[in-house]
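In this view, the complex is presented without one of its protein chains, the others remaining in place.
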Amino acid sequence: MQKEKVVEERVRVGIVLGSDSDFQVMQEAVRVLQEFGVGCEVVVASAHRTPQRAAEYALKAEERGIEVIIAGAGMAAHLPGVLASYTCLPVIGVPLQGSALGGVDALYSIVQMPPGVPVATVAINGARNAALLAVQILSLKDPHLRQKFQAYREKLAVSVVEKSKKVQQLLSNS
Amino acid sequence: MQKEKVVEERVRVGIVLGSDSDFQVMQEAVRVLQEFGVGCEVVVASAHRTPQRAAEYALKAEERGIEVIIAGAGMAAHLPGVLASYTCLPVIGVPLQGSALGGVDALYSIVQMPPGVPVATVAINGARNAALLAVQILSLKDPHLRQKFQAYREKLAVSVVEKSKKVQQLLSNS
Amino acid sequence: MQKEKVVEERVRVGIVLGSDSDFQVMQEAVRVLQEFGVGCEVVVASAHRTPQRAAEYALKAEERGIEVIIAGAGMAAHLPGVLASYTCLPVIGVPLQGSALGGVDALYSIVQMPPGVPVATVAINGARNAALLAVQILSLKDPHLRQKFQAYREKLAVSVVEKSKKVQQLLSNS
Amino acid sequence: MQKEKVVEERVRVGIVLGSDSDFQVMQEAVRVLQEFGVGCEVVVASAHRTPQRAAEYALKAEERGIEVIIAGAGMAAHLPGVLASYTCLPVIGVPLQGSALGGVDALYSIVQMPPGVPVATVAINGARNAALLAVQILSLKDPHLRQKFQAYREKLAVSVVEKSKKVQQLLSNS
Amino acid sequence: MQKEKVVEERVRVGIVLGSDSDFQVMQEAVRVLQEFGVGCEVVVASAHRTPQRAAEYALKAEERGIEVIIAGAGMAAHLPGVLASYTCLPVIGVPLQGSALGGVDALYSIVQMPPGVPVATVAINGARNAALLAVQILSLKDPHLRQKFQAYREKLAVSVVEKSKKVQQLLSNS
Amino acid sequence: MQKEKVVEERVRVGIVLGSDSDFQVMQEAVRVLQEFGVGCEVVVASAHRTPQRAAEYALKAEERGIEVIIAGAGMAAHLPGVLASYTCLPVIGVPLQGSALGGVDALYSIVQMPPGVPVATVAINGARNAALLAVQILSLKDPHLRQKFQAYREKLAVSVVEKSKKVQQLLSNS
Amino acid sequence: MQKEKVVEERVRVGIVLGSDSDFQVMQEAVRVLQEFGVGCEVVVASAHRTPQRAAEYALKAEERGIEVIIAGAGMAAHLPGVLASYTCLPVIGVPLQGSALGGVDALYSIVQMPPGVPVATVAINGARNAALLAVQILSLKDPHLRQKFQAYREKLAVSVVEKSKKVQQLLSNS
Partner (left out) sequence: MQKEKVVEERVRVGIVLGSDSDFQVMQEAVRVLQEFGVGCEVVVASAHRTPQRAAEYALKAEERGIEVIIAGAGMAAHLPGVLASYTCLPVIGVPLQGSALGGVDALYSIVQMPPGVPVATVAINGARNAALLAVQILSLKDPHLRQKFQAYREKLAVSVVEKSKKVQQLLSNS
C-alpha cells in the first residue's frame, strides 16, 4: 500500500489557475484527483500577468512527467489556450463564472480555439468534470485507474437510485 | 512498414454522427486521423432516432478496442453526452452549426454536462481540433504518435511564417 | 367519491427528475396534478449518471399505464429528449434554471430537438405549466378532467380581477 | 378504406399561421399530418392584425371538433399564446426563424409563457415535430394512430442505419 | 387651481399590468404621471389569464377618454402587443425583469412586433421612462404639460451638476 | 383637396438617418407617412460624425413645427438617444440590422435608455412600425388622421383573411 | 520631489461618469492614476440628461490640457461615444454592469462604434484597466511614466508567484 501511494504521488496532472481567487472552484478538481489517487499539483500562473511563467510551465510540463494539464480561468480566459500553444499534452479548460457576463465570456474564450490547437472544454465551473476527464484520459494506459473510474460511475448510479427513494419518501410524507 | 500500417489500421477512434448531413463537416476529423495514421471508423447513430444503437455503440466501444470517441451533433446535441453516459472512454464533442441558433444550441447542449459525466468539447464545427485532441490523448501512450504530433505543430508554425511573408508581399505590391 | 379517488390514483403522469436537487422546483407539478386528481409518480433518473434506468423508465412507461411524461433537467438537459427517444408517449420538458447560464443552456438542450423526436417544452422553471399541459392533453379523452380544467381557468381569471382591485386599493390609499 | 378516409378527414388539428409567409415552413406540418391520415386545416390569423379572428378561432375550435392547435409565428410571436388563452385545448407553438434575431425572439415569446397558460413549444422552424407531437397526443385515445406512430419511429431508426452505410461507402471510396 | 386639478384628474393614461406582482416596478410610472398632474388609472389584466378583459380594456379605452396606454409585463410579455392589436391609441410597453432570462424574453416579446401593429418599447423595468414618454406624447396637444416637461428636463440637468459637485467633494475628502 | 394637400405638406415628422446606407430600410417609413398624407423630411445626421448637426436638428425641430422624430441607426446606435437628449418631442428609434451582431447591438443601444430620456423603440428594421407609431401619436390631435389609421387597420385585417384563402387554395391544389 | 508632484498635478486624464452612482466602480480608475502620479479629474456629465455639458467638456478638454478621456456608463451607454464625437483625444470607454442585462447593453453601446469615431473599450466594470490603458498611452511621451508602468507590471508578476505559494500552502495544510 505504502509503495502504491508513492507511485501515485508522482505528479501526473498539473492544475493551473489564472488567479488565486479561482482556487475555491478549482479545488474540486484536486479533491477528485486525490480520491482517484492521481498525483497533482496546483500552480497560479496568469496568462496575462505572468505570460512567461505560464509558457514555461507548459513547455516543461511533459519532461516533468505531467500527462494532462487542467487550466481554470475567467473573463477573457486565455490561460488554457496559451498553455495548449506551448505543449503537446492534452489541455482541459474550465471556464469560470465570476464576471459580469456570468462565464459566457470565459466559455467562448476557451472553447472557440482555432484549428490546430484544441482545448478540451468542460462546463462553466466544471472543475469536477475536468478532473474526471483527466482520469478517463489517464485510464487509457492505466487499467487500475480505469477500474476505479468504473467503480465511481457505478457508485454514481447507485446514489441516483437512493436519491429517487428519498424524493419518494418526501412525497409520501407530504 | 507494411506491418506498421496494419497495426495502425486497428480502429482506435470511433467517430459518431447524429445525422449523415453532419458528414461534410466531420470528415475533416477523418482526414486528420488518416494523416496521423490513426485508425478510425465513422458511424451514424442518432441519440434520438436510434437511442439503442447509440447506447450499444458506446457500451461495446471499449471491448472493440476503441480508445477515444468523437461525436458531432447539432441543435439539441445530446449525442456526445449520451455516448459518454454509456462508456468510460473519453468522449470528444463537436457542436455543429447548422440550425437557426447558429450552433450555440449545440455548444450549450454538449459543454454544459452535469458533474459526473464530462464531454471534452471543442469549437463549433471544430472537427479538425477534435481529431487533434484525440491524437494528443493517444500520444500519451504512443511515443511514435507524439513525435508525429510535434512535427505537425512545427509545420503549423512554419506555415504561419510563410503566410506572413505572403501577406507582406501582397502589401508591397499594392 | 371513494371510487373516483381510486380510479384517479392510477398513475397517469410520470415526473422524472435529472437530480433530486430539481425536486424543489418540480414539486409544483406534483401539486397541480394532485389538485386535478391526476395520479402521478416522481422518479429521479439522470440521463447521464443512470442512462439505462432512464431508458428503461421510458420503455416501460406506456405498458405501465403512464400517458404523459414530464421531465425536468438543468444544464445540458438531455433527460426529456432521452426519454422521448425511448417512448411514443408525449414528453413535456421543463428547463431548469440552476446553472451559470441561468437556464438558457437547459432551454436550448430541450427545445431544439431534431426532426423526428419532439419534446413539448415549457418555460424555464415552468413546472406548473408542464402539469397544466399534461392535464390539457389528458382532458382530450376525459370530459370530467376537462371540466375541472375549465373551472381552473375561470378561477384564474377571477383572481386577476381581484388582484386588480387590490392594486387599486393600494393606490387610493397611497 | 373509403370509410376510414372519411373519418380521418374530420379536422382534428388546426394549424394557424401568423402570416401567409409562414406557410413555406409550416406546410411540413401539413405533410406529416396527411401522412398519418390526421385531418387538418390551415388558417391565417394574425394575433396582432386580426386579434378577434384569432380569438374566435380558438374559442370555437373545441366545439368544431379540433383537438390540438398548432400555431407558427415569428418575431414577437404572440399567436400561440393568444390562442392558448382562449381555449382549453393543447396548443403547440412553432417559433419561426425569419427575423433579424434569427428566431430567438420568437422562441422566447412562445416558450416563456407565464404560469397558468402553457404552450407546448418545439424547435425554431420545427413544424415537423409540432405535427409529430400532435400525433403523439392524439394517439393517447387512438390505438390505430399509435401503431402508425410506432411504425414511423421504427422507419426513422432504419433510415439512420441506412445512412450510416451510405457514409461508410463514401469513406471507403474516398 | 381647483378647477385645473379637476380637469387633470380626467384619466388620460391607462396603466395595465400583466400581474399584480408587476406593481412594485410599475408604480414608478404612476408617481411620474402624478407629478405631472396627468390623470391615470391602474388595472391588472393578464393577456393570457384574462384575454377578454385585456381586449375589452383596449377596445373601450379610446371612448373612455384614454389617450395613451402603458403596459408592463414579464416573460413572454404579450400584454402590450395584445392591447395594441385592439386599439388605435399609442401603446407603450415596459419589459419586466423578473424571470430566469432577466427580462430579455420580455424585451424581445414586446419590441419585435410585426409590421402593422407597433408598440413603443422602453428599457427593461423602464416604468419611469414609459410615463415620461406618455407625457411627451400628450404634450403635443397640451402646451401647459409641455412646459412642465421642459422644466423637468432642466431640473434633471441641474441635478447632474449637483451630483458632479458631490462626487468632487467625495474625492477631495478621500 | 388641393388645400388639404398643402396643409399636409407641412413637415410634421423628421426622419433622421445615421448614415445614407440606412436609407434603403428607412424609406419604408417615408412611404407609410406619404400614404397617410403626413408631411415628412429625411436628413442624414450622424450622432458621431456630425454631433453638432444632430444636436442642432433636435434643438430646432420643435420650433420648425416637427412633432415627432424618427431616427434609424445601426451598431452602437446613439442617434435616437442623442436626438432625444436635445428635444422634448417624442423620439422613435429604429435599430438597424447591418452589423456583425445582427442588430442586437443597435437594439440595446436604443432601447436601454436611462431614466429621464426615453426613446420609443420599435423592432429591428421596423421602419414601417416607426411611421405607424408616429401616425398613432399624431392622431391624438387629428381626428381625420385617426380615421385614416382605423381604415388602415381594417384593411390590414381584411388582407389577412384574403391571405388565409390564398393559403387554403394552395393546399387544396397540392 | 515637491516639484515633480506639482507637475504631475496638472490634470492629464478626465474621468467622466454618466451618473454619480457610477462612482463606486469608477473610483478604481482614480486610485490607479493617483498611484502613477497622473493628475486626473472626475466630472458627472450625462450624455442624455446634460448633453450640452458633455459636449462642452469634450470640446474644451484638449485646450484645457487633457490628453486622455475615460468615460464610464451603463445601459444604453452613449457617453463615451458622445464625448469621442466632440474631441480628437483618445476616449476610453468603461461599460458598467448595473442593469437588467448585466452590462452587455453597455458593452455593445460602447464598443460597436461606427467607422470614423473609435472608442477604446475595456471590460465590463474594467475601471482599473481603463486607467492602466491611459497610463500606457501617456507613457509614449513620458519615459518616467513608462518606467513606473514597467515596475507595476513586474510587481504584478511577482504577486502572482506569491499567490501561487499561498495556494500551495493551503493545499498542503488541507
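For clarity, chains are labelled A, B, C, D, E, F and G in written order, and residue numbers in each chain start from 1.
Methods note: a residue touches a chain if its C-beta (ideal position, glycine included) is under 8 Å from a C-beta of that chain, and two chains touch if they have at least 3 such contacts.
A quick note: this is a predicted structure, and the numbers were derived from the prediction, not measured.
Annotation: of A:Q27, A:S109 or A:Q136, A:S109 touches the absent chain (contact as defined above).
Of the options G:V43, G:L156 or G:L171, the residue whose C-beta touches the omitted chain is G:L156.
Considering the full assembly, B:V104 is the residue among B:V104, B:V117 or B:A134 that touches the omitted chain.
Touch with the hidden chain on the side of chain A covers residues 18-19, 46-49, 51-52, 55, 74-76, 78, 81-82, 84-86, 99, 101, 104-105, 108-114, 116-117.
The omitted chain makes contact with chain B at the following residues, 97, 102-104, 123-125, 153, 156-157, 159-161, 163-164, 166-168, 170-171.
Within the complete assembly, residues 17, 19-20, 23, 27, 30, 41-46, 49-50, 53, 75-76, 99-102 of chain F touch the chain that is not shown.
The rule we apply is simple: only the chains that are shown with their structure count from here on.
When the contact pairs of A-C are set against those of A-B, D-E or B-D, over half line up by residue number only for B-D. Each chain gets one centre point, the mean of its Cα atoms, and the points for chain E and chain F are 20 Å apart. Once the centre of each chain is set as its mean CA position, chain D and chain G turn out to be 53 Å apart.
For chain B, residues touching at least two other chains, in rising order: 19, 46, 49, 75-76, 99, 101, 111-114, 116-117. Two chains count as a pair here when they touch; such pairs are A-B, A-C, A-G, B-C, B-D, C-D, C-E, D-E, D-F, E-F, E-G, F-G.
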